[in-house]
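Take this structure first; my questions come after.
For this depiction, one protein chain was excluded, whereas all remaining protein chains were kept in their positions.
Up next, subunit A:
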Amino acid sequence: MSFTITCPICGKRDLYEFRFGGEERGARPDYENLTPQNWCDYVHLRTNRPGPQREWWFHRDGCGRWFTVWRDPMTNRETASSEATR
């Protein structure tokens, strides 16, 4: 079975060329309102959605770009973002 990720520069490539950067989890909490809880939330806690989610990927063995894609961890396939909001 082969999985792919679509890089905005290089197009659809073998997933093993990329490094996974985790699920998208919003902006880093700002320094003023930082508490141990919201810092832990940002650094450690995860959703692991069993459906389409926005994720960060890095084209390690390619152009070196960081970008986000929509992907479904249930199928390991990319999805369109519109499908994800259904």
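In this section, a residue touches a chain if its C-beta (ideal position, glycine included) is under 8 Å from a C-beta of that chain, and two chains touch if they have at least 3 such contacts; residues count from 1.
Throughout what follows, contacts and distances are computed from a predicted model.
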Among "ABC-2 type transport system permease protein", "Sarcosine oxidase subunit beta", "Acyl-CoA dehydrogenase" or "3-isopropylmalate dehydratase small subunit", UniProt-listed name of the chain not shown: "Sarcosine oxidase subunit beta"
Touch list for subunit A against the chain that is not drawn: 1-3, 15-16, 19-20, 22-23, 36-37, 40-41, 44-48, 50, 55, 73-76
